[in-house]
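Starting off with a structure, shown below.
Every protein chain but one is kept in place in this view of the complex.
Chain nomenclature is as follows: A, B and C, assigned in order of appearance, with residue numbering initiated at 1 for each chain independently.
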Amino acid sequence: MILQTAFMGLFGIAAIWFAVVVFRTHSMVRSALALLFSQAALGAMFLAMQAEFLGVLQIMMMATEMAIMAIFMVMFMMDPGGLGQMEMTHQKRLSQAAGVIGAFAALGIAFLAGWGNPAATAPGPQAQLRGLGLDLMERSMLIFETAGVTILTAMVAATAVAVATRSATKRKEDRE
Amino acid sequence: MPLYVALLVGAIMFGIGLYGALSQTNLVMIMMGVEVMLGGALVNLVAFWRFLHPTVYPGQTFFLIIMTVMALDMAVGFGVGTARFRARGSVEAEEAGELKG
Amino acid sequence: MTTVLIILALLVGAYLVAVLEGWVSTGRFRPAAPVLSGVALLGRESLVPRKPDRIFFEVGPVLLLVSAVLAAAVLPLSPGLIITDLATGALFVNAALAYVMVALLMAGWGPDGAYAMVGGFRFLGQLVGYSMPIVMTIVGVAMRAESLVTTQIVESQATLPNAVYQPVGFVVFFVAAMSVCFLPPFDLPTAPGELAGGVTAEYTGWRLAVMRLARAVLVVTLAASVTVFYLGGWNGPVLPPWAWTAAKTLAVAAVMLVAGRHVPRLREEHLLAWYWKIAIPLALLNILYVGIVLIAGSSSSMSM
Partner (left out) sequence: MSARASATLYGARVARASWLGRLIARATARDLSAFVVPGPEIARARGLDLRAAGLHLSPTPRHANVLVVVGWLPEGLREPAAVAYTQMPRPRAVLALGAKGVSPLPGPDVFVDLDQGALDDGVAKLRRLFAEGAFDPEAESFEAAALRSKTRYACPMHPEVVQDEPSTCPQCGMDLIPREGAAGAGHGHADHGHGGQDHAHHEGMDHDEDTGEDTGGQAHGWLPHPGGAEDEHDDAEHGESGYVEGSGEGHSHEGHGREHGLAHGDAGGGFETREHGGHGGMNHENMDQGTEDHNEEGPAHEKHGDMDKGGMNHGGHESMDHGDMGFMSMVEMTQGTPRSSDGLQMEWVETPFGPLFPGLPGGLSLTFTLDGDTVAQTQAGSAVGARAWEGLNGPVESFAERLAGLDPLSPLSYRLLALRAVESAAGARVDESDALARVGALERERAASHLNWLAGFGYLIGYSWLAKRAEELQLALLRADAEEVAGIRTRVRQFTRRVERTPLLRRKLAGVGRVPDLDRAVGPVARTGGRRIDARLEEETYLPLGFEPVVLEGDDAHARLRARLAEAEQSLGFVEEAGGVSTPGAAPEIDGASGRGAATVETPRGAANLALTLEDGDVTITELETPSARHLGLVEGVTEQRELADALVGVASLDLSPWEVVR
């Protein structure tokens, strides 16, 4: 239990530290990769919480996701080197306040609510996988299928929006 | 005890994410903020599953759905971003005035 | 103990792969060449570019090595000879290999050179291609074994290896595995002719040695994963189980190394188009096919 807490704390601190780095660094790619390592640290934390499948999934998914983020980052910012000393924030005070209030609100709920007795043990990873699988295929099937179809639709729609049609490009050229 | 560690981490991640999402001007950075917030949510979710109801699997299912939402957020965000970048040459939120209702 | 043994086996495998690679590319069999070149690299200066992203520059090669070794941690050499038999082993291989891309991205970004950077981003594009097929084909394998545990996957192939059971999945996985370890014709990130070495171009001395070692370990890991997932792992007559795994792994590595010499490097656009238009549908069909076969097998009450 103590070991578990220690590991969770360790990975939690890593996750938080990397999350801070995301908004502190001036290099776009560093931002994206810091986010990746933050999320991967969360994945490690899940592993410490004996959620093996979820942890591994998190670690795997985030690698791809954040790398793609890095590519868009570089593309949209037109700058491989990070913008150096450029200011990229606005409404700083407000955001800080919101962040702090948000965190404290969450903390307040976390610590004030009675959560009952924590369970000491979790099912083994094999049992978990089996349970999750059965849940996905039985009770939550509709939800999950809906989510799957939604993401597919969103992907198609996003691609359709992003890909400039020939006519749109032409129109733009005409305008210019 | 470990539950509270997880909730603490979740809350702080959420706070950082909120700050990031609000303070950044660049679309991609805003999305990063959102991802950090969702990360915080994920921690809470896993912690609740593990320490409160370890034998109830919809908790894990919900995790998967949030992960889907993260991917979705990326897809849509970048789709919109690319379209805007093409049209305007910028993904700065400050310059997206015409998106106001 | 097992950990040490597996790591040792990995190193030996990497050594043999390096010998093989030299043999294939120069046509001369020089068993001492990798040692010589490794020692020589250690003796050379290791230069740091003028304006590196120092963290990325240093971490890149190490992360590459680490992710290759991690992926190998869940691959069994023989029954019981495995570093950790995770319940999510097959998924874990993918998770670890995803960081190959992160490592290359770092190595490409770190030294602050255009060739390296283009190489790093090229590999990212490559990942967009291969990552889906590789996961989808593993689904087919896991379906047959009814488990993500790698040892159980090997056991499920006791009668018939997956390469025969689901040949389509085997081909797709093999190709995707070659892309992961950026062997020719998938060597877009390191293309010597196009990018003067790409992501490796700026590494010298011991850092280059680490990079090359990592690459060799990666090839071994991928060959081992092909062996475990599709060639029945340790299953085989006469020889001891570990020998079978080793022999199959080496054979796969040799095929990977030789195949690349006889085709030109792929174009990035073709790579992506073929992965998405051909490999992913094939992988999906493979899943469907395995499902049908499994249901047919169980309903006809054949004891399988």
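Everything that follows uses one rule, which is that contacts are C-beta pairs under 8 Å (C-beta built on N, C-alpha and C of every residue); 3 or more make two chains touch, one makes a residue touch a chain.
A quick note: this is a predicted structure, and the numbers were derived from the prediction, not measured.
Asks: Going by the contact rule already stated, which one of C:8, C:55 or C:292 would touch the omitted chain in the full complex?
Replies: With C:8, C:55 or C:292 as choices, the missing chain is touched by C:55.
Asks: Out of C:12, C:47 or C:158, which is the one that touches the chain we can't see?
Replies: With C:12, C:47 or C:158 as choices, the missing chain is touched by C:47.
Asks: If the hidden chain were put back, which of C:113, C:140, C:161 or C:241 would touch it?
Replies: For the chain that is not drawn, the touching residue is C:113.
Asks: At which residues does subunit C meet the chain that is not included here?
Replies: On the subunit C side, contact with the omitted chain comes from 25-27, 33, 35-37, 39-40, 42-51, 53-55, 111-115, 118, 121-122, 184-185, 187-188, 191-194, 196-197, 200-205, 208, 260-270.
Rule of thumb we're sticking to: only the chains that are shown with their structure count from here on.
Asks: Chain contact topology under the given definition, line, ring, star, complete or other?
Replies: line
Asks: Farthest from subunit B in C-alpha centre terms, which chain would that be?
Replies: C
Asks: Roughly how far is subunit A from subunit C, centre to centre by C-alpha average, rounded to an integer in Å?
Replies: 27
Asks: Centroid from C-alpha atoms only, then distance subunit A to subunit B, rounded to Å. What do you get?
Replies: Measuring from centre to centre gives 6 Å for this pair.
Asks: Note the residues in subunit B that touch 2 or more other chains, in rising order.
Replies: If we look for residues of subunit B contacting two or more partner chains, we find none.
Asks: Multi-chain contacts only, two chains or more: what residues does subunit C have there?
Replies: Residues: none.
Asks: Which part of subunit A faces subunit B closely enough to touch in the complex?
Replies: 1, 4-5, 8-9, 12-13, 15-16, 19-20, 22-23, 28, 31-32, 35, 38-39, 42, 45-46, 49-51, 53-54, 57-58, 61, 65, 68-69, 72-73, 75-77, 88-92, 94-96, 98-100, 102-104, 106-107, 110-111, 115-116, 118-119, 121-123, 128, 131-132, 134-136, 139-140, 143-144, 147-148, 150-151, 154-155, 157-162, 164, 172
Asks: For subunit C, which residues are in contact with subunit A within the complex?
Replies: 53, 56, 86-88, 91-92, 94-95, 98-99, 101-102, 105-106, 109, 117, 121, 124, 127-128, 131, 147-149
Asks: Which positions of subunit A touch subunit C when the two form their complex?
Replies: 27, 29-30, 33, 36, 52-53, 56-57, 59-60, 63-64, 67-68, 70-71, 74, 80, 124-126, 128-129
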